[in-house]
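Every protein chain of the complex appears in place save one, which is left out.
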Amino acid sequence: MKTGTAAARRLTKRTSCLTRKPQIHSSKADAPKPTPSAAVLTVSDSCARGDRDDASGAAVAELLTQHNFSVVATEIVPDELLSIQKALALLAEEAPLVVTTGGTGITTRDVTPEATRAVCERLVEGIPERMRSEGAKKTPLAALSRGLCGIRGKSLILNLPGSPKGAIESLEAVIGLLPHMLQLLAGNTAHGG
Amino acid sequence: MKTGTAAARRLTKRTSCLTRKPQIHSSKADAPKPTPSAAVLTVSDSCARGDRDDASGAAVAELLTQHNFSVVATEIVPDELLSIQKALALLAEEAPLVVTTGGTGITTRDVTPEATRAVCERLVEGIPERMRSEGAKKTPLAALSRGLCGIRGKSLILNLPGSPKGAIESLEAVIGLLPHMLQLLAGNTAHGG
Partner (left out) sequence: MKTGTAAARRLTKRTSCLTRKPQIHSSKADAPKPTPSAAVLTVSDSCARGDRDDASGAAVAELLTQHNFSVVATEIVPDELLSIQKALALLAEEAPLVVTTGGTGITTRDVTPEATRAVCERLVEGIPERMRSEGAKKTPLAALSRGLCGIRGKSLILNLPGSPKGAIESLEAVIGLLPHMLQLLAGNTAHGG
């Protein structure tokens, strides 16, 4: 949907808040496995204001890169329903996987799940169930994470908690399932149908 | 809602794609326990086209029969939202239990949960939770099953995955709960109220 130049500009602009650049593997041509693209959306009032470094977004981007994803866009928005929805809709056009961090808790500002639900046609309830059941092995507070996993068109949106530790642990609980899910959504694997 | 003749015609017509007839126990008269009726809806593009035998629907019907259910109707529809909704609504008039197989995954054609949600007034979230948590003991892919369990009027609708193995394993995880659920819905067991 975007021209190469526009996408590149967007990437540069969007990573402006990242403390370090994600190591993007440009292994499309020579690698045996395809490198799926991913976008990272940080939902955080304080980071959007520039009051704090986006440690969680950076950590999520790094873990995705380690798992052979190519992080093609990162963005930071405040905890505002419409801002999150708009960013999710745009990023879902740029990448088949959009991973968010932040806004999944229960304070009045936490509305990332509501924004995700609003832009997704379908939800995959088993993914947050798995993140919480894995998380519960470490802390009962995992039950408070309201993050969703949903499908918008052919893109998958995954909500992670806002703390770097919570985000990484939640992502690790399901990252092994993501490549297969993206293949199913891309139509590369037969529908049971 | 249907006359006996119409219901019989429907059964004959609907089982046309079944590879073998379910062994219906007509033990209504002599059995000590009541035989609850069940309908089986196969949601599958390829089976609806006649490109493939409905192995899952047949397997589900057989397992239900083994557990003392009387399978009174089977039907096959393609993975189309409105076709599934219409079939669910009709079958829920014919049987207090409607079990579907297929369309619970995450490909763009998988919309059985959305159709189920649309025709149900209430959902029973603990049933898919249990199917997934039992399934997770065998494969992490169980997390991708989006099947629901819902209530439409006095009928229970249960979504199972599309593969015969997945359908049977999911059904086995909850089949022990179904007779009690049907009695509650029929009003035969006291409401806590």
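First chain written, first letter: the chains are A and B, and each begins at residue 1.
Going forward, contacts are C-beta pairs under 8 Å (C-beta built on N, C-alpha and C of every residue); 3 or more make two chains touch, one makes a residue touch a chain.
Remember, predicted model here, so these are calculated numbers, not experimental data.
Engineer: For a quick check of understanding: of B:43, B:58, B:127 or B:143, which residue touches the chain that isn't displayed?
Structural biologist: Only one of B:43, B:58, B:127 or B:143 touches the chain omitted from view, namely B:127.
Engineer: Go through chain B and note every residue touching the omitted chain.
Structural biologist: Per the touch rule, chain B residues meeting the hidden chain are 121-127, 129-130, 133, 151, 154, 174, 176-177, 180-181, 184-185, 187, 189, 191-193.
Engineer: Residue by residue, what part of chain A touches the chain that was omitted?
Structural biologist: For chain A, the residues touching the absent chain are 43-47, 78-79, 102-103, 105-111, 113-114, 128-129, 132-133, 136, 140-146, 161-163.
Here is the rule we use: only the chains that are shown with their structure count from here on.
Engineer: Provide the C-alpha centroid distance between chain A and chain B, rounded to the nearest whole angstrom.
Structural biologist: 35
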